[in-house]
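Every protein chain but one is kept in place in this view of the complex.
This part shows subunit A:
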Amino acid sequence: MDAKDILGLPKTPLPIPQEKKSRPQKDSQRKPDGISREVYALTGGVAPLMPSIDVSQLKRRPPSDEKITWQWLPFTSSARKDDLQLYHWVRVVNGVPPTGDYSFAKYNKSVDVIRYTDEEYEKYLTDPKWTKEETDQLFDLCERFDLRFIIIADRFPTHRTVEELKDRYYSVSRAILVARAPSPGEVAGHPLVKEPYNVTQETERKRALSMVLSQTKHQERKDAEVLAEAKRIAESRMAARAAEEPDLPVPSDVGPESAEGAVGPGDTISPANVQAPAAAIAPSTSVIADNASTLASLRMLRVYLRTYALEQMVQAASSSAGLRTIKRVEQTLQDLGVNLKPKVPTKAVCAEHLELRKEILTLLNLQKQLQYKEAEGSSFRDGSYGDMPGTAKRSQRAADQDRTFVPDTISFGGDRVVKREQKRKGPGRTSETPSSPAGAHKRPRKMKASDL
């Protein structure tokens, strides 16, 4: 209906008399009394299955047999201790004013502050830091302000911290309770007795809290970093402690820790922990720790297969490398004509295989390093010598050359490999390494060191 209004379209073209008839009908069907149309529309518009609002409750009128008047009458409240006469409007029914206490008087609660006598003070409550006068004042304020210590501290004549006031109040109350109690057992359950107020702890806690809350963003970040670092060091210490070898040189700050941990007798490691805990170790605690823990866990197994051991060692060695790097290592191995998993895994073969993998990792890292340095270099050059394209290009080509260098020299054996190498080379870039063709078609077995 509104939409049509907005659009300026004519409303439903009913003839007028019919409209009049149908409208009241529709209206009573459409919306109930008591809530506006828009609000009703929020609930879904059409009548709900169960009426959520009892329509009869809306716009209820008081029963007509009662006569209600409102009168301005005086009243008393049990909460007031003085004689102040107050007035308010009162709903009078049939001439009878309401009885009973002021309805809000029941909310006037207060604290039971223990009051001591003077003798009690002399006997139990003397304290070098508090005079009787001060203590009396304190208790007065406590009663007046319902133990709101912040206010009490403000009102206190001499300068005292909230903690001091609390301490004094609680210790006095406690002493009184204990003194008045017929036997200690009876008051043992009283909260004041059970949990004494600890001043130093509270002071410290509040100080720390204020420190934390007032930290700058910068400090927050630093704290988070330090915590993360501490966590990592703790984890690496635990992992390094798994290394049983006492004479193993574990570098960095983990060193002395792990050495003493390893030599310590009775360091049993669960044999289930076979996976090299490489993932948990921070990069700073090197591969040596990885290897040591792998060796240790292998030894705990008592019996294992050489292939399994090699797998574990390989995993440990490449723990710091990402998935892509590992794939590149495997690719390089294949290019070199080496089986990813040795066909004859003897001790010597496995050792060589592992060493080879490590060397390839080093190789890849160095390549990356070189790339960075060259990029650095070329950026310097670009910055200062914009009109010297020659040098930039040269450095680029040098970098590219390195990338194809690996497959170039190490491609040997089999036509298949040669083909792959050719695919990698760009146009116009013929083999820049004269040594490779000599060895390229020789079978691996016959390759001699002198060929390189």
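The rule we apply is simple: a residue touches a chain if its C-beta (ideal position, glycine included) is under 8 Å from a C-beta of that chain, and two chains touch if they have at least 3 such contacts; residues count from 1.
One rule holds for everything that comes next: contacts and distances are computed from a predicted model.
Engineer: Just go with whichever of "Actin-related protein 2/3 complex subunit", "YEATS domain-containing protein", "Myotubularin phosphatase domain-containing protein" or "Exocyst subunit Exo70 family protein" UniProt uses as the name of the absent chain.
Structural biologist: Missing chain, per its UniProt entry: "YEATS domain-containing protein".
Engineer: Provide the residue numbers of subunit A that touch the chain removed from this figure.
Structural biologist: Subunit A touches the missing chain through residues 244, 265-268, 298-299, 301-307, 309, 332-333, 336-339, 342-349, 352-353, 355-356, 359-360, 362-363, 366-367, 369-370, 373-374, 376-377, 380-381, 383-384, 398, 402, 405-406, 409-410, 444-445, 447, 449, 452.
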